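Rest of the complex left out; these chains stay put.
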Amino acid sequence: MTTEPVPTPDDLAAALEALRARVPLVHSLTNVVSANFVTNVLLAAGAVNAHIDNVHEAAGFARIAGGVLVNLGTPDDGTAAAFTAAAGAARESGTPWVLDPVGVGALPWRSGLAVDLLRYRPTGIRGNASEIIALAGLGGDTRGVDSGDTPEAAVPAAAALLAHADVVSASGAVDHLVGRAADGTVVGVRIRGGSDMLPRVTSTGCSLGALAAAYLAIAPTPLVGLVAAHAHVAVAAEIADETATGPGSFAVAYLDALYSVDATTLAERARIEPLDVPAVDRR
Amino acid sequence: MTTEPVPTPDDLAAALEALRARVPLVHSLTNVVSANFVTNVLLAAGAVNAHIDNVHEAAGFARIAGGVLVNLGTPDDGTAAAFTAAAGAARESGTPWVLDPVGVGALPWRSGLAVDLLRYRPTGIRGNASEIIALAGLGGDTRGVDSGDTPEAAVPAAAALLAHADVVSASGAVDHLVGRAADGTVVGVRIRGGSDMLPRVTSTGCSLGALAAAYLAIAPTPLVGLVAAHAHVAVAAEIADETATGPGSFAVAYLDALYSVDATTLAERARIEPLDVPAVDRR
């Protein structure tokens, strides 16, 4: 199976320039832990956000937003209904949307929600390795929202999820993504960078999912959009790591870096490389 | 129509001194994105906050609080019922309260909630230009929680809303406020200052609404209270802007500046000026 063509540095630079020029409007349905940070990450990076997770307004807004994030972090009966409404409307109207299956595998009720949401075919899925493995039905071992698996181990599961989505990533110390090239072949991408501090600051993963929704709103293809979001985060985290003295100062420097990274810096510092993707038995 | 008397620097200094001396208790019913930042802004500026948005306790607490904030950012059926309970109790018991009509115009369900809440005659209304225009029923063009209109363009709408409230502001790059002088004449005030970073940090607008509720609890008139809240924010943001290198460091410096600004600094740096307010056809 081919692993080319992965997005180039020029593709990433063009995506960041498009983000800054078009300032996409994200519609987020995310958890209460991450709601503030998710919005600040989007504003810093170059998008805007509206957090609308009531069932009365979720579908209507998903139709007019640039991209939608459905994050399963802290669902209840009300927001679960809004997730379905937003995902359905996004699919119907062609708004790209991202599913972040937080806690899937470890928590049975939301695992059912996640499987149900796959019906609306998310444009992108972003999770940690255990969540991706669990969602793919290959088993898995999740410990709350932490991941006991490595992103590398989740690549077969991510590839299997391409039956339900255009692009899928398992993020972690080294992010692993799979998607499809223009000719339909499966493409794998590995993204290095980031910081050991990322898992010490809550909602860095959730906000990556939101940034993915922002990039999917403006990128030429889902693959370029998801890779660009991961690369933007990886480079900003590397920059923040240079000055941080702990998780508090890292979070501050990270927001500053998401804001100050420009297309040239992104193209120069992003470390993306092809990844071999095993053939998947697709039933 | 007269545009005098606008609050003086001495009025602002006295209001800040009263805030610091009396430490008003705000009762906030605000959205999940802003809940943390709203509380931190109040604590930094010199007030305290209790976020109580369940229907069982909202009315009772609105009766004993110094001021109430009802912010429509992320309503659901439960909090919507609490909004009504809190606004009704605030009106009945004489507690000043602020309506922040987040997303009104763009989102139909909450637009209905907002119109309904006007029955309880808020002491103050604070929104962005599009929200103020939409709430006044003059049309408008909102894009999520962003504003496609300028505060200046919202002045006629703000003046029309004086049929429902004592003071109304459209905040933005330059804040525009309207209220009434002691003799009942309409007064317009323009407040300069702030920072280009304010729209890059989420909940700066929401927390201005909360700070307005705090000032309304201790100010001699609603007009002085609302102007003082805006001036405190504008000066603190200007100070924060001097050292910030991005939205992360701006948010930190902003909280520090809200805390460290004293009455002398506020009086010296606040840039308030009279604003001509067009006559409104009040049906």
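Letters A and B mark the chains as written, and numbering starts fresh at 1 in each.
Going forward, contacts are C-beta pairs under 8 Å (C-beta built on N, C-alpha and C of every residue); 3 or more make two chains touch, one makes a residue touch a chain.
All values reported here derive from a predicted model rather than from experimental measurement.
**Q** Please state: how many copies of the shared sequence does the complete assembly contain, given 2 in place?
**A** Per the structure file, the complete homomer consists of 3 copies.
Simple rule for what comes next: only the chains that are shown with their structure count from here on.
**Q** Hey, how far is the Cα centre of subunit A from the one of subunit B, in Å?
**A** The computed centroid separation for subunit A versus subunit B comes out at 35 Å.
**Q** Give every residue of subunit A touching subunit B within the complex, in rising order.
**A** My answer: residues 25, 27, 32, 35-36, 39-40, 43-44, 48-54, 56-57, 60-61, 65, 78-79, 251-260.
**Q** Which residues of subunit B touch subunit A in their complex?
**A** 31-37, 73-78, 103, 106-110, 143-146, 199-203, 245-249, 251-252
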